[in-house]
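Down below is the structure, laid out as structure tokens.
For this depiction, one protein chain was excluded, whereas all remaining protein chains were kept in their positions.
Every chain is named by a letter (A and B) in the order it is written, and numbering of its residues begins at 1.
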Amino acid sequence: METNLEINGTRHRLDIDPRTTLLDALRHHLGLTGSKKGCDHGQCGACTVIVNGRRINSCLTLACMHDGDEVTTIEGIGQPDNLSALQAAFVQEDGFQCGYCTPGQICSATAMLEEVRNGWPSHVTDDIASGAELTDAEISERMSGNLCRCAAYPNIVEAIRKAAEKSA
Amino acid sequence: MRAFDYVRADSAEGAVRDAAGGAAFIAGGTNLIDLMKLEVMSPETLVDINRLAMNGIEDTADGGLRIGALVTNSDLANDSRVRRNWPVLSRALLAGASGQLRNKATTGGNLLQRTRCLYFYDRASACNKREPGTGCAAQEGFNRILAVLGTSEHCIATHPSDMAVAMRALGAEGRR
Partner (left out) sequence: MTEHFKMDAPATEHRLDDMAQGLVGAPLDRPEGPFKVTGTATYANEWQIEGMVHGIMVRSPGNSGRVVLANRDAVAAMPGVLAVIQDDRLLRNPAQGTADAAPIQGARHADYTGQLIAVVVAESFEQARHAAQSLTVVLESGKTVTVDPDTAAVEPQEGQAVDQGDLESAMRDAAHRVDVVYSTPSHSSSPMEPHASIATWDGDDLTLRGSYQMLKYNRNELADALGIHPDRVRIISPFVGGGFGSKLGLSPEAVAAAIAAQQLGRPVSVALTRPQVYEATMRRSETHQRVRLSADGDGRLTGLGHDARVSNLPGETFAEPVLQASHFLYAGSNRQMSLDLVRLHRMCAGSVRAPGEAVGVTVLENAMDELAHEIGIDPVALRLRNIPETDPESGKDFSSSRFREALESGAEAFGWADRPGLKERREGEWLIGYGMASAARINVLMESQARVTLLPDGTARVETDMTDIGTGTYAILGQIAGDMLGLPRDAVTVVLGDTGLPPAAGSGGSWGAASSGTSVYVACEAIRRQLAERLGVAEPDLMLKDGRATYANQTQALSDVLKGDEIAKLGHVTPGDTSKAVRQATFGAYFAEVAVHAATGETRVRRMHGSFAAGRILNAKTARSQCLGGMTFGIGIALTEEMAFDPRDGHVTNHNLAEYHIPVNADVPQLTVALLEERDDWANPLQAKGIGELGICGAAAAITNAIFNATGVRVRDYPATLDKVIAGM
């Protein structure tokens, strides 16, 4: 099955089994192993990528469903010598330990901050008719689709808050 | 996951035509792909309906809303009319799944998602819902997440949708 994907600004043409998930297309066919596989069933968030501006679980979608879509993976967010503000904040606040959930956390947080900017409410928002402030509780709730067994959660919240404050 | 033919529908009529026989529609895919990976569901043809224009939320003459089947859970929860006038629907959606899943999950798919009964998901177990007539492994098994009311002797599964509860409370109806 032929599929065209625009990944991190570069066009890729793939001819793959329609069963291939977007995650496996990245990891097995394009050598982009920054997106992680933690469960393969939408339960952990390690595979989070941003498609057409929205964060999704790349393990629960087929590559062929994304013909023509724009995909941003962790590799497109920053490089070791050119970290994004969030990536730098994760390093500084120790927002990870083993690092396996980390690319997913960062992709998720990148898109999550955009959701907040656009006024999306969350489960913990008091008044859902108006927008939400970026409190610790809001960050925690919105990041709960990204599991971290090392449990860097308090540091992840700290990193996201600091990066958001900096860019505000 | 079994091999399947993948077709992309470009009209609702076409989609219905393509869906004859052992086919399934795929919307967000967050439930269907989950189950296909485990071979609990194995459609021969996958009809991708994502490019159909069914993702609108329109006001109706009687002061209600008409919600397209392909409206994502995020878009529905975030709709200013829903937040203002039917906040229970927003709340129910926001209580479910995760930010990533809600970005993909659709209104139609959410209603039609299958139960999360652990034995339904496990092909080694008997399950009347997955394979009618085989029995129900949940009844004498680990069933803490299943129903205590409204069960039958054949199945004690619950429908897992949070959104559906709010829709029901609001008296929503399915329409063509």
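Note that contacts are C-beta pairs under 8 Å (C-beta built on N, C-alpha and C of every residue); 3 or more make two chains touch, one makes a residue touch a chain.
Small disclaimer: the values here were computed from a predicted structure and weren't measured.
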Touch assignment to the omitted chain, from A:T61, A:T125 or A:N146, lands on A:N146
Interface residues of chain B toward the undisplayed chain are 1-3, 37-39, 116, 118-119, 122-124, 137, 140-142, 144-145
Missing-chain contacts on chain A, rising order, are 17, 19-20, 24, 27-28, 31-44, 46, 73-75, 77-81, 83, 87, 90-92, 94, 96-103, 106, 124, 136-137, 139-141, 143-144, 146-158
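Everything below uses one rule, namely that only the chains that are shown with their structure count from here on.
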Distance in whole angstrom between the CA centres of chain A and chain B is 24
Residue positions on chain A within touch of chain B in the complex are 1, 17-19, 21, 40-42, 45, 48, 54-57, 60-62, 64-65, 67, 108, 111-112, 115, 119-123, 125, 128-129, 142-146
Residue positions on chain B within touch of chain A in the complex are 1, 3-6, 8, 26, 28-30, 33-34, 37, 46, 48, 50, 74, 77-78, 80, 83-84, 87, 90-91, 94-95, 97-101, 103-104
